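In this view, the complex is presented without one of its protein chains, the others remaining in place.
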Amino acid sequence: MANKGWDEFDAGAILFTFNEKVDNIATTLAEDRPYSPSSSFTASVGDWRIEKPIFNKDYCIDCQFCWIYCPDVSIIARDKKMIGIDFDHCKGCGICVEVCPTNPKSLLMFTEHLDDDACLAGWPEKDEKEK
Amino acid sequence: MADKMDLLDVEVWDGNMAASQAMRQAQIDVVAAYPITPSTPVVENYGMFEANGYIDGVFVMVESEHAAMSACIGAAAAGGRVATATSSQGFALMVETLYQASGMRLPIILNVVNRALAAPLNVNGDHSDMYLGRDSGWIQFNAYNAQDAYDLNLIAFKVAEDHKVRLPAMIHQDGFMTSHTAEGVHTLSDETAYKFIGDYKPMNAMLDFEKPATYGVQTEEDWHFEHKSRQHNDLMTKVNPVIQEVFDAFEKETGRKFDFVTNHKLDDADVAIVAMGTTVDTAMMVADQLRAEGKKVGVLGLRVIRPFPFEKLAAALSNVKAVCCMDRSAPGGTVGMLYNEICGAMYNSGNHPVITGYVYGLGGRDMTVEYLKGIFADGQANADAGKATTSLQQFIGVRGPKLSFL
Partner (left out) sequence: MSEIKKIKNLKEFSTSADRFEGANLLCPGCAHSIIVREVLNATNDDLVIGASTGCLEVCTAVYPYTSWDASWIHIGFENGSTAVAGAEAMYKSLKKKGRLPQPDRTPKFVTFAGDGATYDIGFQWISGCFERGHDMMYVCLDNEVYANTGGQRSSSTPVGSSTTTAPAGSTSYGEKKEKKDMMSIMAAHQSPYVAQVAPNKWKDMVKKIQKGFAVEGPVFINAVSPCTTEWKFDPADTMMLTDLSTDSLVFPLYEIIDNNELNITYRPKNVVPVIDYLGAQGRFKHLFKPQNKHILDGWQKRVDNNWDKLQRREEARV
C-alpha cells in the first residue's frame, strides 16, 4: 500500500468499502461482508492500548451495555449474547468496564502484557459494600 | 415527460439564453444555482423552462454560490448530470468548492459569465473571475459569442462526462458583451442536441447501494502528492484526445469546426494578437480590414484555456515575428496570465517572436476597433525592429497619464 504510485489509485481518491456487491449491508454480519483492504475493518489499532479489557463470562448477564457504549465496535455480540472483544479494534478506553453493571464486573482492565488466563484467575470477589 | 421546444434553425438569443437553452436540451438531472449579475438570466431562463414543463430534472435555488457548487458536488457524486452558472463574486465565493469538485473527479458543467471582481464593485465584463479559477483543475472553454456559448455547452457535457475524463468543465463568456447581446444562433433540435451529448453514464455513484463509495477523503503527506499528480496527469494527457473527438463529432453534426486555438490568418502573418472572449471576434474583423490594406496580421483566439494548448498555440504562432497578448484582468503586480503562458509556450518553441502585453477592458471598458488598430501597429513596429519598441506591459483605454510597465 505504502509504495503505490500515482497511477495505481482510483481517480478522485475514491474508496470502496467492499470487494463484491453486497445485497443488504445492514442485515449482513461483519464476518459475512466482503471487506476490501480499504475498509478500516481490516486494519488494527490494537497497538494503541496500554491496558486491555478482559471478559469474564461467569458474571456476564448479557445486558449489552458494553456493546452499545463501546466507541470502537469492539464488543462482539451475537444472538443477544456478549461473546468477546475484538482486540484488533479495541483502543483500551475502558468505557466497557465503567458501564458494566454486574458485581463483580464482567469486564475489567488489565495491563496489556499480562496473560489473559492469569487475569481471569485473579478476578476480584463481589464487592459487598456496593449498593 | 418534459415538453420539447420546436426551435427555429436560427434563433435570436443572447449568450445567457444560448447557454440556458443548451442546458435545457442536455436534460440535466440537478441544477443547483444562485443568481448573480450578469449570469442571472441563465438561472432565470432555466427556472422559466421548469415552470412551463420543459424540464424533467430537479432545479434547486440555493442560498449562495458556494452552496450551489456544494449541492452540485453532492448531486454529481450521487450519480447524475449536473450543471450551474455564476459570475465574479459568486465564482470567487465558490472557489473552494471548485478545487473540491475537480479533486473528486466529478463531471459538473459551470457557465461562467465573466465579470470583474470587486473592489471596487463592478457588474460588467472582464476576465478577472476566469483568471481566479485558472488553477482549479477544471477543463475551461472560451466562447467568443452567443453561438459559441450554445455550442460549447453541448460539447462540454460530452467531454466532462466521458469516463476517460471525469472532470468538471467551465464555459466562459463575456459578461454583458456576450451574455446580453442578442445574435442569430444556429440551433440543434432538442432530439439532436440530446443525442449528441448522450445519456449520462454513472460511475462510482453514491446511489448505487450495492457498491458504497467514500468520497472526499483526507490524504496527508504519504498520499496527497500522488493523488494530485494523477489529476494533473489526466488533465495533461487524457482530456485533449477526448476534446478532439468531440470537436470532430460536433463538426460532423453541425458543420461548425472548433479547434483548441482559433487560427485566423496566422500562417503568413508578421503580427499576431492573442485574446479571449468578444475581443477575438473584434480583432478578427480589424485584422481583415488591415489585410485589405496589405498588412500581414492575424489573430489567435484561445478556445480551450485549460488544459492550456502549449503545442498547438506554439505551432499556430510559429511564423509570426511579433505577438501582442491581451489580458482582460487586473494583473496584481505582474504581467497578465496570457502574457505569461504565451511567453512560456514560445520560449520553448522554435520561434522566438517579440512578445508584448496589454491590459485592457477592465470593468466593461470597451475594446474598440481604433485601439486594436493601434495594437496591431505596435506589433508591426516590434516585428520590424526585431525587438520591443514599447514597454512590455501597456494599459489600453484608461483615462489619465499613459500607464506602461517593464
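A and B are the chain letters, set down in written order, and residue numbers restart from 1 in every chain.
Methods note: contacts are C-beta pairs under 8 Å (C-beta built on N, C-alpha and C of every residue); 3 or more make two chains touch, one makes a residue touch a chain.
Quick caveat, the model's predicted, so the values are computed rather than measured.
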Practice item. Pick out which of B:D9, B:E210 or B:E251 touches the chain that's been left out of the picture. Key: B:E210
Check your understanding: If the hidden chain were put back, which of B:I36, B:A75, B:L188 or B:M284 would touch it?
Key -> B:A75
Review point. Which positions on chain B touch the chain that was left off?
Key: 29-30, 32, 56-58, 60-64, 66-67, 70-80, 82, 96-97, 100, 104, 202, 205-210, 212-220, 223, 227
Check your understanding: Can you list where chain A touches the absent chain?
Key -> 1, 13, 15, 17-18, 24-30, 33, 37-45, 48, 62-65, 67-74, 77-80, 82, 86, 88-95, 97-99, 109
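FYI, only the chains that are shown with their structure count from here on.
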Check your understanding: What does chain B use to touch chain A in their complex?
Key -> 103-106, 166, 204, 209-215, 217, 219, 222-223, 225-227, 229-231, 233-234
Exercise for review: Flag every residue of chain A that touches chain B in the complex, lowest number first.
Suggested key: 2, 4-7, 9-18, 21-23, 25, 38
